[in-house]
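Mind looking over this structure? Questions follow.
Missing here: one protein chain of the complex. Every other protein chain is in place.
Chain lettering (A and B) follows the sequence in which the chains are written, and residue indices restart at 1 in each chain.
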Amino acid sequence: MIQTSLSVMLILSLLLPVILAIPVIEQSIPQQRIINSLSLSLAPSILLLIYPDTIQLDLDWLFFGIGLAIDDGNRWILFTVITSWVVYATRFNSCEQHTDLVISKKNNSFALLSITCSIGTILSTDILGFFIFSSIMGYTLYGVLYHQQKRNIKTSGSLYIIFLIIADIALFDALLIAVHTIEKLEFDVIQISMSNIASNQLYVVMTLSGFILRGAVWPAHIWLTRSYTSLNKVEAGLLSTLPVALALLGLIHWLPTDQGVDESIAFSIQLLAICTVGYALIRILAGSIGSELLAWLTLIYNGVFLYILGIFLKSETAWQSYEFIVFPYIALGSITISIIGWIRIQQLAQQQDKLSQKFEELQEGLHSTSSMLTNLLRQITDSIETAWRMLRKTATNQLLKLFYERHSIDKHTDWTLGITLLVILGIIIVGLG
Amino acid sequence: MNWSYWVPIMVVASSLIPGIVIFTLSEERIITRTVLNMTGALSKLLLVGWMIWGVLNGETFETRMYLVGDLELVLRAGPLALIFVSLSTVLWLVTTVYAIGYLENSPYRSRFFGFFSLCVTSTVGVALAGNLITFLLFYELLTLSTYPLVVHRGTEVARRAGKTYLIYTMCGGALLLLGTVWLYSITGTLEFTPRGFLNELDAEHHQALTIIFVLLIAGLGVKAALVPLHGWLPQAMVAPAPVSALLHAVAVVKAGAFGIVRVVYDVFGVEFAASLELTLPLAWLAAFTIIYASIRALYQDDLKRRLAYSTVSQVSYITLGVAIAGPIAAIGGVVHLVHQGIMKITLFFCAGNFAETLGIHKISEMNGLGKRMPLTMSAFTIGAFGMIGAPPVAGFVSKWYLGLGALEVEQAWVIPVLAGSSILNAAYFLPVLHRAWFREAPEHWPHEHNFGRRETALALLLPPLITASLALAAGLFATLSFSPLEWARFISLREFYQS
Partner (left out) sequence: MTLHTIEQIPFGVLMILAPLAGGLLSFVWPSIGRQISYIVCSFNLLAFILFSLQLQQDKYFEHKAGGWGAPLGIELYADGLSLFMLLMTALVSLMMTIYAANYFTTDVAKRFWPLFLFLITGLNGLFLSADIFNYYVCLELIALSAVSLTAINGSIQSLQGAIRYLFATLLGSLTFLLGVSLLYHAYATVDIASLSLKITPDIYSLVALALMVTGLVLKTALFPFHFWLPPAHSSAAAPVSGLLSALVIKASFYILVRLWLSLYSTIAEHTDTLLGVLGCAAILWGSLQALRQTRLKLLIAYSTIAQIGYLFLVFPLSASNEKQAWLAVSYLALSHALAKSAMFMAAGNLLRYGNHDRIADLDRVAQRIPVTAAAFALAGVSIMALPPSGGFIGKWLLLETAINQQQWLMVFVMLIGGLLAAAYIFKVLGHAFTEADIPHEAIHVPAAMQWSALLLAVAAIVMGLISPQLFELLNLGQPFNTRGTL
């Protein structure tokens, strides 16, 4: 009985937000009715969170069959995410910015979809489900976070989406490799099996790069700093708990932590972790203030985690010994950063020191290079198209012209030619015979 | 009376007869015309349902009549045929509803719906064709019946577009004809056979067969819009929206892609084609098309043109899936036949809605559209994400199987192609979505029509919503029986790799 009701709760916690998200699109429904849908949609997942029991559910009919479960590990993360959503929901309703009816309705829908996907990401038991939910969450979160039309928000939004797409592709490829080498996709199977197979290096690299792009690790942190400095604090509070924390969750789920991987990969992870922490510290010491500080804190949080991950990947026993601290670390660390963000009353103006400017110039240089590249591509393809069209046209036109400009027999009104030809034909026939 | 003999021909006739009757109707008889259209569409749906049910129960549906010499006109409902037939039938129904709404009060409707029905008739014929000559017959018929739809508006631009369309398709048709005749003169049969009917031939014919393969693929590649044979497609965009929807999602491009599937699997047989070293170049060509057309799509400001280039790119997924020459990739290719259909028709319906309701044709005019037409824009968003290959929309499933299939036969180069295509798709769809959802709407729309409480007319609104839901469902419930994916698996098992 309890199991059944828990299963229902589990499904409902994913389904309810989606159901609530659909009608708010329709213009005719007044805002008052939808205003509390955010809090309402969280109810089943809160129940799920507080009821101390574990349950596993296999949904064979969804996608290629995915599993959902709540257990002690992901309950931590669920707690963090639900907390941040509750805070967002209460702030959302009171926030002055959302006076525009339609904008708030639209945001409401995006938020509801993000809720479903974030909870789905946490609860999934296999990498396919994790990928699907987290990928959709990435896109819907864009709607939640970057909906304003300020210039810097747009820039940070586009940075966010570029990182997201590239990360998605890397993860998708990792997923394909996983399916190709082992049929099963459950986390526990992955954690054991992926290290035994020759192609696992590529898998590990793909997974790592995917989640590092998503989770903001130096040098791929640029979207995060931009987002923190441009978003208002309600929305910025979601950054560390949703994209970042879930990326870390992904790392421990996807990587063969139980078995260890190649030394050099583990070493480079740790190197990256050290760089990240070091860079963040330098920036803090250099006098970063305001919301940018939160970004550096997040980077430190990520760096520390990565370093630990490196240890896990190096040794085969570390995971079993220290597994218990991982989930609380992810959950509590991220929510701490969010809370720091929320309680800072005033949002300080952004300041940029030289180092950061240099770095961002580099990034912008990359950006302009890429736009140059696209322009170049455009010109190339344009000229291919034109050349092809010209070739086609001139070929036919020239052929036709060649034909039409020749002196046409049909213009001869005199008969001599025709009859001469006739005689010649006769002679030829006799000759041939 | 033997029903299973007559059902395929009834499926074809269920749109042919209403079409011919509609030609004779005068413009004002809207109700008769609508009733005829809907009767045809619904009865076709029923008949197709009957065939699917029958085939699942092991019945065979086959119609044969002599055409010329030993060649017969064969209509046969195999699994591969059924997947295309069901796609066309369902989408015809939806598009008919849409077209009735779209063309309200516009001239020449009898002619339009008449040719529209003929178009569907030939598509269904292409799908059901049991040998290459029947395929050829309906394939050419399709060219002929779509031409009046392309030039429907009767403007000079439309006439030129029609001319370009014909130059391409007629040349393609000629190549196809040559390939077919040549093949027949070598083999003496053209009957589609699972795993092909050519592997028994002597090695002395192999050179000729290679040339024939190139001829057939070039002929079909025109309609399937393989680069560099894609030029007609963006130009054909002058046609009314239901036509572009039908041309792009169901009829023309799909007929070409479907033909490639048929040629590779049922004429040559994939193993034989691979042994002639023909599939790999085809895969390269498809991959090049995917990337090249996506790049072109980036620079189009006209919404329909951008969608057209997107089609060029997406249809080549099917070719790619076939040319990778493995069972899993085959699933990906075949299932994309359906998935691309429902996703792209959604996008075109939406584009038509924007044009019809607000007079918006260009992407640069789409600011704030999500506020004005939220439902249509939601459907558009689902379609666009499907094209990118983001879960949970149907496009993800296709990409998944293509990627897996490539890995299975160790063609890892396909993976970067898919990734590149995803990035490019995102690059040309996401800015559109961003404009529509997040930018401020202008004060005035170019040509706004008021439809009362709703954002647009009901007949225009429902079709994209339905197809968008289908696209979502095809991804979400991919493993349920009767889903396109399961059918594609069934085909891959039954037609290709059953020993």
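In this section, a contact is a pair of C-beta atoms (placed from the backbone, for glycine too) under 8 Å apart; a residue touches a chain by one contact, two chains touch by 3 or more.
Since this is a predicted model, take the numbers as computed values, not measurements.
Across B:29, B:163, B:206 or B:435, the single residue that touches the chain missing here is B:163. Considering the whole complex, the residue from B:9, B:38, B:178 or B:298 that touches the absent chain is B:178. Summarising the interface, chain A meets the missing chain with residues 400, 403-404, 408-410, 412, 415, 418-419, 421-423, 425-430, 432-433.
Seen across the whole complex, the unshown chain contacts chain B at 23, 66-69, 107-108, 111, 133, 136-137, 140-141, 143-144, 147-148, 151-152, 154-156, 158-159, 162-163, 166-167, 170-171, 173-174, 177-178, 181-182, 184-185.
The rule is simple: only the chains that are shown with their structure count from here on.
Chain A and chain B have CA centres that are 30 Å apart.
Those residues of chain B that touch chain A in the shared complex are 228, 231, 292, 295-296, 298-299, 370-371, 374-375, 378, 385, 390-392, 396, 399-400, 403-404, 407-408, 415, 419, 422-423, 426, 430, 434, 437-440, 453, 455, 475-480.
Of all residues in chain A, those touching chain B in their complex are 25-28, 60-65, 102, 106, 131-132, 135-136, 139, 143, 146-149, 157, 161, 165-166, 168-169, 172-173, 176-177, 179-180, 374, 377-378, 381-382, 385, 388-389, 392.
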